[in-house]
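Excluded from the complex is one protein chain; the other protein chains are retained at their positions.
Going in written order, the chains are labelled A and B, and every chain counts its residues from 1.
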Amino acid sequence: MIIRSSDEVPRTTVLKRFPVPRNFGVDAASRINRGRTWPAPRGATRIKRFDVYRYDPESGQNPRIDTYQVDLDDCGPMVLDVLIWIKNTVDPSLTFRRSCREGVCGSCAMNIDGTNWLACTKFNADLATPATIYPLANMRIIKDLVPDLTHLFAQHRLVEPWLRSKSPEPERERLQSPQERAQLDGLYECILCFCCTSGCPSHWWNGDRFLGPAVLLQATRWLVDSRDEATGERLDDLEDPFRLYRCHTILNCTRTCPKGLNRGKAIADVKKMPIERRS
Amino acid sequence: MSNARMRSPLGRALGLGSAKDGVEAWWRERVWAVALAPLTVWLTVSILMRADKGYAAVVAWLKMPVTTTLMTLLLVALFHHIAFGLQVVIEDYVHSRIKIPVLVGMRLGCLALGVAGLVAILKIALGA
Partner (left out) sequence: MTRAPSDRQRPLSPNIQIYRPQLTSVLSIGNRITGIALSAYAVALVIWLVAAAAGPDAYAAVDAFIGSWVGRIVLFGGTFCLFFHFCGGIRHLVWDAGYGFSLRAIYASGWAVVAASIALTALTYVVGAILAGYGP
């Protein structure tokens, strides 16, 4: 089946997950146990089951999967509405990040039915039964659906995502032609939700050194900015077997981007830049 | 890096810094792959056309200068391609201290196998 845009939901599912044991290769502290079941409130009319990853750092216990019977007639259409409904009516301890509820802040990124997306722009109607909700894949978890993004933001800081210029500071704005400005389209819109980096197998195995698609997209955004004067230094910092070239063009990033940005294309272009300056 | 807990997040992300290299390996990987592609087609078609022909026919085919040349090129490209490919696989999945020995062993293995193949080709070609 051909997927045309990243928000397309596959109509058929051959495999919901890879055929590996649930706790395959997982360290002792990360093993997931069965949790408890929260029944639907009395009088619920349209019930859907949600399996949600839970982790309470104060309990001293391992993560678990809790099952919630959600009354879809009593909550909004999006996954975020379900989470808020659970927190308000069933289990106030459920913890997650959210802010804008319209896909521009990137806070509520999580793994929904096996792929990363924003909870606020994912329709409940598109989910399997039972629906499964995990935090972003391959992250150290602070609590429940809240991942620790410290390392990813440190990697973002590493590429110095700001204008670096050597010319004296001009009296007025730094000008850019409409064509030069158009170079930034498809790059600047990233909201740093890290759906892509969290869905990238190469970042799973080498995330300590590989920068991942989100950060590489931002690196590209500054490499192609006509006002920036540190292109050479930026390329020096990127040209590395792990930082940049650990990308194996798997393209899970492009498939999962909630903003529909083409990370794969951007990274492929950067990979060729060091060749251009050599030959 | 397992006991780097007190290090700042940026320090950890920076690690040992950029190698300022990597395009070379990436580029060679592609060049060898491009070289290997037509040679693979040639070998597949040749073997297909000579299946079930027996020892004498195979040796006669291998003795032809064209075959010797293309087979030599194929072995060189093939084992370069394998060495580059397996290097990436090993770097991806092996994170313990055996990584470097495994990489060295893999490359020596590729070298040994490639040379063995080349010697066999030459021996047949020169009729020794």
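The criterion applied here is as follows: contacts are C-beta pairs under 8 Å (C-beta built on N, C-alpha and C of every residue); 3 or more make two chains touch, one makes a residue touch a chain.
Being a predicted model, the structure only gives us computed values, none of them experimental.
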Missing chain: touched chains present in the view: A, B
Chain not shown: contacting residue from A:K16, A:R42 or A:R278: A:K16
Among B:A37, B:M64 or B:I100, residue touching the chain not depicted: B:A37
Interface with the unshown chain - residue positions in chain B: 5-10, 12, 30, 33-34, 37, 40, 44, 48-49, 51-52, 55, 58-59, 62, 71, 75, 78-79, 82, 85-86, 89, 113-114, 116-117, 119-121, 123-124
Chain not shown, touching residues in chain A: 1-6, 13-18, 20-24, 26-27, 29-30, 32, 53, 55, 57, 62-63, 111, 113-115, 132, 134-142, 147-148, 150, 199, 201, 204, 248-252, 254-255, 262, 264-265, 268-269, 271-272
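One rule holds in what follows: only the chains that are shown with their structure count from here on.
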Cα-centroid distance, chain A relative to chain B, in whole angstrom: 35
Residues on chain B engaged by chain A in the complex (per definition of touch): 1, 8-10, 12-15, 18-23, 25-27, 88, 91-93
Residue ranges of chain A in contact with chain B within the complex: 150-151, 153-155, 157-158, 202, 205-206, 208-209, 236-246, 248, 271, 274-275, 278
